[in-house]
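The structure appears right after this line, and notes come after that.
Yeah, one chain of the complex is gone here, protein chain that is, but the others are all in their spots.
We call the chains A, B and C, going by the order they appear; numbering starts again at 1 in every chain.
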Amino acid sequence: MDTAELEDLRLATRAFIRTEVIPAEPRPGERLDPQVRRELNEKAKAAGVFAPHAPVELGGRGLAIDQWSPVLQEAGYSPIGPSALNCMAPDEGNMHMLELIATPAQKERYLAPLVAGEMRSCFAMTEPHPGAGSDPEALRTTATRVDGGWRIDGEKRFISGAIGAGFAIVMARTDESDAGPAGATMLLVDADNPGMTLGAAIHTVDRAIDGGHPHVHFDDCFVPDDAVLGEPGRGFAYAQVRLGPARLTHCMRWLGLARRAHDIALDRAAHRELFGSPLKQLGIAQSLIADSVIDMETSDAIITKTAGLLVADARAGSALSSVAKVHCSEAVYRVIDRAIQLTGGDGVSDGLPLAQYLNEVRPFRIYDGSNETHRWAIARRSSSARARAGVERMDIPHVDRLDVPQEATA
Amino acid sequence: MDTAELEDLRLATRAFIRTEVIPAEPRPGERLDPQVRRELNEKAKAAGVFAPHAPVELGGRGLAIDQWSPVLQEAGYSPIGPSALNCMAPDEGNMHMLELIATPAQKERYLAPLVAGEMRSCFAMTEPHPGAGSDPEALRTTATRVDGGWRIDGEKRFISGAIGAGFAIVMARTDESDAGPAGATMLLVDADNPGMTLGAAIHTVDRAIDGGHPHVHFDDCFVPDDAVLGEPGRGFAYAQVRLGPARLTHCMRWLGLARRAHDIALDRAAHRELFGSPLKQLGIAQSLIADSVIDMETSDAIITKTAGLLVADARAGSALSSVAKVHCSEAVYRVIDRAIQLTGGDGVSDGLPLAQYLNEVRPFRIYDGSNETHRWAIARRSSSARARAGVERMDIPHVDRLDVPQEATA
Amino acid sequence: MDTAELEDLRLATRAFIRTEVIPAEPRPGERLDPQVRRELNEKAKAAGVFAPHAPVELGGRGLAIDQWSPVLQEAGYSPIGPSALNCMAPDEGNMHMLELIATPAQKERYLAPLVAGEMRSCFAMTEPHPGAGSDPEALRTTATRVDGGWRIDGEKRFISGAIGAGFAIVMARTDESDAGPAGATMLLVDADNPGMTLGAAIHTVDRAIDGGHPHVHFDDCFVPDDAVLGEPGRGFAYAQVRLGPARLTHCMRWLGLARRAHDIALDRAAHRELFGSPLKQLGIAQSLIADSVIDMETSDAIITKTAGLLVADARAGSALSSVAKVHCSEAVYRVIDRAIQLTGGDGVSDGLPLAQYLNEVRPFRIYDGSNETHRWAIARRSSSARARAGVERMDIPHVDRLDVPQEATA
Partner (left out) sequence: MDTAELEDLRLATRAFIRTEVIPAEPRPGERLDPQVRRELNEKAKAAGVFAPHAPVELGGRGLAIDQWSPVLQEAGYSPIGPSALNCMAPDEGNMHMLELIATPAQKERYLAPLVAGEMRSCFAMTEPHPGAGSDPEALRTTATRVDGGWRIDGEKRFISGAIGAGFAIVMARTDESDAGPAGATMLLVDADNPGMTLGAAIHTVDRAIDGGHPHVHFDDCFVPDDAVLGEPGRGFAYAQVRLGPARLTHCMRWLGLARRAHDIALDRAAHRELFGSPLKQLGIAQSLIADSVIDMETSDAIITKTAGLLVADARAGSALSSVAKVHCSEAVYRVIDRAIQLTGGDGVSDGLPLAQYLNEVRPFRIYDGSNETHRWAIARRSSSARARAGVERMDIPHVDRLDVPQEATA
């Protein structure tokens, strides 16, 4: 899509969110009704704004990764916007991965209905302690080679979107076999597979991800050979393919929500006194407003840089996505927090949606790898890059090279 | 009460919270059941930890203001602790004010059952825009002198505790009359007065204040002469008497809750990995833990300083309570926010109470005067104090007094 | 210049800074010797890295604005790098403005020797209180129409680079005349004009700008007609042309210095203990390192976005340069501050240059409009943009539209 078409799509998305989606939003704390979602999906298709990131041949708009940001920000302006446009996590990331590594048959069976909004999906990687969490390598769920397929056993937890999903992409540990080397393997499991059952739901403060975050159990769960996604043993590499962009689309969507919160606060600032006395304290409000603008503009800029890098150099882009994730998740939280402060008592009531927005984005500092884990990875990469540069060290104090310049002061 | 007795009371309160109150806590997001509250009140009386701030002759423990902090922090360790001990806002502040300015008859009728936990109360000051909010002087509700009493008319909003309260203390504007000068007057209104009706409830994210934050309407609401609290026309001065200590007891209670959140995080840190890899990133966790300790210790210290000043110089103490309120409300929020980060996905689920704690304390940066309003007041006082000091100005750059020291560099 | 050439120039600049410039750096707190500067200039010309931003026909490398950032960051890796490459403030901004609005004769006389490094310059806008400061409109220096030219009278202060400059570009207020409308006018004044004299030097903590920040006096200072730069009366518009990009090149250069500080800290972290005990507190160091990476990457990203916008839409780019200036000036300060913390006692000694770097960048939060002034402008623009959007307000609490849902709790 060329630049002008992209801007047209952005504006159409913007208009659609304002005219169709915002009026259909549930009250703060409630979830999007599945039937309302289906109606919005149909309207989005009619408006030409449906599934902007998905392949054109399946009904999407076929945007390249470095074109996603302006459109996904507009979608995120409503907490239900991404669902209405079918570009919400975890489906959006699953679509991206299926597009890259699924077979034609898998695409027809899973990707097509997923893009069409006829089915939802989940990505079953995280496990209860001490299994795969921030460290995917700790994977404990196994897929054992059996006649004609694989048998999956293990427990997953915090599997976003699992309730009501049509299928799961499951990460499992596999031994070396005729099928491939030892490692991790991704497998497609239909929701009606008797070996897969939903466990306890985990009730979190966010509401925007359809399908909750339950436990999922795999007990003697048989899947045939063609359930393998990509090649056996390469699951960790595929996970990275998924995680970098998925992390970034979260940033895009939540940045849109931050813009919404900021607009709500600006409307209040424009039409009414702040803190009860507009003239005296305006400057304190201006300071909050300016800091939010800075947070949003730097978030937008680092998203753009990361998306460009993901196209040019996927590995470097994935590394930079850690920086984008940490910065954006903290920046959007601050923006919404300031908007609450600017709207006073209404900001913490359900008269305005801001307190729910804060609950919506709070987990983003933990999901997709906690910000502390990402900070650790960022620091390690920075140190390694410096070590690789192989330059002369620059930390040797001059003083150590000096003779003794005795001082006469006292 | 002497120091040793105070420490005994603190320890007894600590034990009571752990053995009786915590096991009775409702699930995150739910409210304390009134019947459970009554039972806890009775147990607290039996344990000698009930109403620690209230007069001994009415069944309290008679602590002086500068003795409240250690005990109220222990009470606040559970979000329902202050209700269990009957030292929760707004009742606690109302008890303090009634003790200071009510007549003996008023004390018997209102203060005694309030201390005993037989009745709740509310403080009806805040009004819809553009009435009394951060600026109490914008008061619009009126009390008009009529035969044998007063007629109150006006609308109040965000009246914490009003649903189910036995009476309200109402701030109303009064003209000069035989009763007193023009100004604001406080009036006691029974909840069954037909002129007082509850309006729309405002649903906020906090749950710890029993009785919600509804609108309250006064229409042709007659009260007799003896409903006046203190002297007519002195309402603003009385409000200050109430607000300084009330602000500070909020700090005490919420600091207790921050300690609870910190303990939950420490337990996690001790017994389990953090961010999925305990050895590697321990230092990042330690940095979060240390910052929380610093926030809690400085909060405790500024509360102690302010409480002491409230006893020694009420006016200066009330001014300093702005500093305490801003610092503590932001510090406890940070502590709970860090605890969530330390507990990962569970921290944003209702498996742990931390996300609800965050919702519980978020409004505290807005209630009791938004932190921005307090910052404005703090700055204004700081500038005035400096101006009063009448010293020689110290901002005159030396350079203006100098001749021209032409430089030869280039 | 195409992308590959740009990358070549960046790498050549990087190599030149490391091999020629860093070894020639003065000790912390001292200034670059003018003779050393001349030698470095010649070497830079020979290496093909001189004046990267200046026109090719005058000996520069002709980079477009949106190509400056990678090269100027490399230049800024040494505090004397920009002087060595002749792309330092205020000359670099003056070159840019002269290129855009000077006559061919003015370019030959002023721009050519400026680009060649044969002459330095200054920009005389700021005035003593209550004249032009953060608010250029308060301009008090006047240029009066006289026979054959103009007479300039007034006092300027904080005129960076003035000591040793060959000429000044002076902002003066002008009345309506045969020459043009009332407004501000820019005039070129040779340093040997007897009407222009240097006043008291202002000694600041930074050292990187050659020529200090003195007062400059204009007393009955005659300049001929052809001293007018651009058209009379359009000075404020021209100032904006200069200030947007000039603000951004500061960001680029200082970001380079931040990278230097970060590398010094990483070298220390790699080869020696941190805080005296490497194993125990490594994580706290990693947190500092990661935060610095985030600060540098977001700075780089917002610079790129702003530079692109300056090319596409100069007015919008100039507005965004306020955001870039505030973010980058605070981010680079934090990066250097963390580097000091990571290097311990050496970091505050002149054994390492870090403490001087901190002094070098501290003024950047004040120069070019204080960050508070920019925040005020950012907030004002954000509010205006929202008001212009003309959309339905989104701050009206739902609660005001509701009937009274009396609650039964108590």
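Following the convention adopted for this analysis, contacts are C-beta pairs under 8 Å (C-beta built on N, C-alpha and C of every residue); 3 or more make two chains touch, one makes a residue touch a chain.
Everything numeric here is computed off the predicted structure, so don't read it as measured data.
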| item | value |
| --- | --- |
| Partners of the unshown chain among those that are drawn | A, B, C |
| Residue of C:133, C:235 or C:256 touching the missing chain in the full complex | C:133 |
| Residue among B:74, B:91, B:346 or B:360 touching the omitted chain | B:346 |
| Sole contact to the chain not displayed, among B:11, B:24 or B:266 | B:266 |
| Subunit B, residues in touch with the chain not shown (by the definition above) | 18, 27, 260, 262-272, 283, 285-287, 289-294, 297-298, 300-302, 304-305, 320, 323, 326-327, 343, 346, 349-352, 372, 374-376, 378-380, 382-383, 386-387, 391, 393-395, 397-400 |
| Those residues of subunit A which, in the complete complex, touch the missing chain | 31, 34, 120, 163-165, 198-203, 210-212, 214-215, 280-287, 399, 402-407, 409-410 |
| Interface residues of subunit C (partner: the chain not displayed) | 126, 129-130, 133-135, 138, 158, 202-206, 213, 272-277, 280-281, 284-285, 288, 340-341, 344-345, 347-351, 355, 358-359, 362-363, 365-367, 370-373, 375-376 |
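The rule is simple: only the chains that are shown with their structure count from here on.
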| item | value |
| --- | --- |
| Identity of the chain that, by mean CA position, is farthest from subunit B | C |
| Between subunit B and subunit C, centroid-to-centroid distance (C-alpha), Å | 48 |
| Interchain centroid distance [CA atoms averaged], subunit A/subunit C, Å | 37 |
| Intercentroid distance (Cα basis), subunit B paired with subunit A, Å | 38 |
| In subunit A, residues with contacts to at least two other chains | 272, 285, 349-351, 372, 375-376 |
